[in-house]
Every structure is written in structure tokens, then in C-alpha cells.
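Structure incoming, see below.
Missing here: one protein chain of the complex. Every other protein chain is in place.
In order of appearance the chains are A and B, and numbering begins at 1 in each one.
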Amino acid sequence: MWLELFAQTVVTGVLVGLVMALASIGMTLIFGIMRIFNIASGDLVILGCYIVFWLNTIYSLDPILGFPVALVIGVVLGAGLYYFVIRRIARKVGLRSLLVLFGVSSVLQNSMLVAWEPLTRTVPVFYSNFDVGQIVIPGNKLLPSIVSVITTVLLLVVLKYTYFGRSIRATVSNWRAASLVGVDVDKIYFAGFTIGIGLTVLSGALVALVYPIEPYGGLPYTLYAFTIVILGTVGDPIGCLVAGLLIGLATSFTGSYWTQGMSPAVSYLILVLTFLLRPEGLFGKRR
Amino acid sequence: MYAEHLLKMNSLVICLAFSVVVGVIGFVSEAATTAYLYAMIELLILTYSLNLFTGFSGYINFGHVIFYGIGAYVVAVLAFNLAALLPTFLYVIAGAVFASLVAIAIGFPVLKLRGDYFAIATLGVNEAVRVIIINTRDLGESRGIAILGYIPTYDIRSLYAMLLATLFAVILITHFIYRSRLGYGLRAIKDDEDVAEAMGVDTRKYKILSYSIGAFFAGLAGGVVTLLYAYAFPDYFVIGRTIDMLVSMVLGGFGTIIGPLIGSVVYFVAKDALLIQFPFYHQVIFGIILMGLILFIPEGIVGLINRLLMKKGKKVRLE
Partner (left out) sequence: MRHEPILKVDNIVKRFGGLYALKKVSLEVERGTILGLIGPNGSGKTTLFNVITGTYAPDAGSIYFEGEDISGLKPHKIARKGIGRTYQVVRPFSSMTVQENVHVSAVFGCAENEKTGETRDVCYNALKMTHLESKADTPAESLTLGEKRRLEIARALALRSKLLLLDETMAGLSHTEVDLTLEMIRRIRGEVGLSIIVVEHVMRAIMTLSEKVVVLSEGEKLAEGSPKEIAENPMVLEAYLGEESVE
């Protein structure tokens, strides 16, 4: 019995962690390229959730089909945000970007509240569970994590093997040097931001299968993503995966052995500890 | 012509004069007006208290509202357990003191972080406190703590007086800090923290100090509002108040003496008007306004006025 609870907790933790990791990858990409923290990340996740929810409710669209829709909407939204807002503050010194994105977050939250009411929604689609011995692998958590892993692998492949990917890595490393070598830094900023937002909204589509949805529910997701980004070292997508797993496990264990309500507090504690003990993250260089 | 006279007057005098006028109006009016002014003065206090830290040092504190909530909960807990054993205003002071102690405790580790990291960490702290309170039985969980009957009820005029006193205090403190060594050091930190340190400024000490002084005044406001409603509940920690404070501060002008006053008044009046016209959209509109401000007029109304003054060649600067 004991073993089963433990194993079940681990399974849940891994699956949830993989989904969380995707949103953080968006954030770490944006921060790595432009040194801007996407404080509106969680609200974009919620937006992704709503996209899947409404497509399912109104058009009876299977959530799996909703995933690419969410990605596309995210990319378009990211492009719009970049053009009208971010472009003016990228690379500028100071905390203006943070406040602007805080404004974006507020606009998103309240627009969703007005448009879709403060009711808590869930997507009433259930995918079949797999049983491994006494352990249940919930389909609703397995499917999103598989999609997350596939997307992450795709992204890593692009980053490593394409010219585009290498340009991004160069910009993350040193944008001045990158522009000297012929990288069009403005294009990379645009692409990086758009992809980052797209990934974030996509991760929301995935989360829709796992957690309930409400308009003001974005903040915890933002903080989870932030914790994962810092723990995994800023700008490092693989680090995000690892850190995502760790945080997923942490929240899962808190839920199983303490109370579900305290999971956010535990992850914030991890955040604080990371800042105090290893601010450069698991894979970073010491200052 | 009048404008020049106004500017020659000290910002401090303007602010104090304003407070006196509002105070008098609040006292002689009917309850509804007093309540309206109460809410406005509360926003003023919160914005001034945020300005003391964020405005002066440039460190964005997204979690300032926790000190408001802590002040409220301390008063509630004390009232619940001690009833009318001690005069209630002592509870309020205790709440504020506790809030500033919490600020010091949080400030020690968290203020080691710079810029962005600090800002997001404050968000985390805000959420953490809220989650902890919601999950703690002794603190009323999501229901909150009701203290009706534990302490004498106050009518709105006496609480209004308490709030006014707090406003006077925070304006005076803002003025003194602005002109003091602390304010000077904070301005250097805002401009360039590394260089400030290299020029001898003890950045850690100054940051923690201004953080906790800001917390104190937010705590006072929180304590008084608990007396007003005889109730403390987790909604005191909601991010919406943070937006109110931030927009007011940015609108008026970061780090000035008169900025928070102008910003809060404009914001409050506008918000109330918009609330009636667009009951649900007003938050959206203010989010957009915040973005617009940061992008186009980050220095706020005071900054704009100063820019105009410089263009006209005047030497006077509005503070």
C-alpha cells in the first residue's frame, strides 16, 4: 500500500511536471533572448485553457485538435504584443518591461473575467487511463505530458541543428557578438518572443485537461514557471525540463502527504531557497 | 500666473493643505461622502507607502499589499483574543509594527536580489502569504476573522480621523526622507546600485529600511480598515489593490513628494467614474492605461510638468 501511494505520487509528479515545463520553456526563451520576464505567463496559460474549453463546449472539438489552434492563437497574439508593445522596450534598461507586462497580465485577466464570467470551468473530456499493476496512469495527464515532451524535443532539435536555432543561442549568449556575426537580432527577438508566447498558450491548452479553469487563476502558474526557470537556470530549456520534473514531484508529494492547498507554498519555498542557496540555478555558472 | 505661485510653494505644503481640506470636508459631510473620501485617503496612504520604497529606490514591489493585510489581521487576532483589554489604537500600532518587522524579515533574504528577480519574488511572497493564511485554521482560512462585538464599534468619523492622522504622518515622512541622507542614498541606488555601493552607500541597509518604513504605513491603513468592517479576510491580499497603488504612483510620478497625491486622486476619481460607466471593463481599461503610461509617460504627471518647466526655461522644479 505504501509503495503504491509513493509510486502513484511519483507518476503524477512526473506527468504534471512535464506539462509545467512547457510553459517555463516559453518564459526562459523570452528571458534568455530579451532579458524580459513574462509576468503575464500564467494568464496566457489560462487563455490556452479557455481556448480548448470553448472549442470543446461550443464546437465539440476534441481537445487534441484544440492544441494546434491554441499554438497558432498564441503565436499571433505574441506577434501582436511584440509589435505594439514589446518592441519599444526590448533591450532598454530598467524595469519598464516588467510593469508593462504586469499591465498585459491585468488586461488579460480582466478581459477573460468579463468575457467568460468568474465561474470555474473544467473540460469534460476524459481520456482512458492505463493501469500498471495497482498504479493508475491517468490519460488526462499522460496525453498532455506526451505532447509537451514532443514539443520540447522539437524545439531542442531546432535550437541545436538549424541556423535559426543557433542564431537564437548566440543571441541568448551575447546579443552584441551575435549581431557582429551577422545575426539579425531584431528578427530573433521577434521570433523568440512569438514562439515563447505560442508555447505558453499551448501549455495552457495542455493544462486544460488537468486543472480547473478560472480567469484569475494565472498567478500561480506564473510563479511555478518562474520557479522552474530560475531553478533550471535562465535561458536553458533542458534545465527547465529537469526543474519542471522536480517541481512537479514536489507539488505532487505535498498533495499526497500534506494538503493540496499547500503545494503553491512549497514551490515558493523552493524558489526562495534557490535564490538563497543557488541563485544561478542547477546548471548555472557561479558568480 | 497662479500656477507659478503654486509651484513656488513647497510640495509639502500643498499636500498638507490638501489633507486638511479633505479632512474638513469629510468631517462635516454626510456618511456617504465620508465613506468616499475614506476610500480615497486609504489609497493615498497606500500609494505613499509604496512610493517610500518603490518610488525612491526603483525596486518594484508587487507584494506591498501584504503589509496592509498583515496590519489588518494582527488587529483582528488581537481583538479576537484580547477583546477590549487594551485601547484599540494600540492594536493598530501593533499591527503596523508587526508589518514592518515582517518586512525586515523578508527584506533580509529577498533584497539580495536585483531588479526583475526581486519584483517577481515579491509576487511569490504575496501569494505565499495568501496561501498560508487560507490554509491556517487559526487565521480563519478563507472565511476570515470577524471581530464584531469583541471591541467597541467605531463610527466612520473617528476612523476617518485615524486615517487622516496616518496620511499626515506618511506625507511628512515622505518629505523628510526625500531630503534626508536616506533619500539621497536611495536615489543613488535607483540610478546605479553598483556605483552607489562603490561610493560608500550601504545599499542593503537602506533598502531594508525604506522597505520596512513603507510596510509600517501600509500596516496602519490595514489596521484601521479592520476596525471599520470589524472583519479581516484574505481578500485584503488581492493583487487588484497592487494595481491601484502602482498605477496611482506611476501616474503621479515615481519618487516624488506630490506625485502620489496627484496620481491617487486622479486615479481614484477616474476609477470611480469608470466603475459606474463600465462596471466590468474598468479594470481592463486601467491595465491598458498602465501600459500606456509606462510606454509613453513613465515619469508621470510630475515628470511631465517638470519637462514643460524646463522647456520654458524655468528653474523651479516640482517635487
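Before moving on, here are some points about what is shown:
Everything below uses one rule, namely that a residue touches a chain if its C-beta (ideal position, glycine included) is under 8 Å from a C-beta of that chain, and two chains touch if they have at least 3 such contacts.
From a predicted model like this one, the values you see are computed outputs, not experimental measurements.
The omitted chain makes contact with just one of the residues B:Ala188, B:Ala215, B:Val265 or B:Met291: B:Ala188. Only one of B:Val201, B:Ala221 or B:Ile258 touches the chain withheld from this view, namely B:Val201. Take chain B: the residues that touch the chain left off the picture are 181, 184-185, 187-188, 190-192, 194-204.
We adopt the following convention: only the chains that are shown with their structure count from here on.
Between chain A and chain B, the centres computed from C-alpha atoms are 32 Å apart. The touching residues of chain B, when paired with chain A in their complex, are 58, 60, 62, 109-110, 112-113, 115-117, 119-121, 123-125, 127-128, 131-132, 134-135, 239, 243, 246, 250, 280-281, 283-284, 286-288, 290-291, 294-295, 298.
By the touch criterion given at the top, residues 35, 37, 39, 85, 88-89, 95-96, 98-100, 102-107, 109-111, 113-114, 219-220, 222-223, 226-227, 230, 259, 261-262, 264-265, 268-269, 271-272, 275-276, 279 of chain A touch chain B in their complex.
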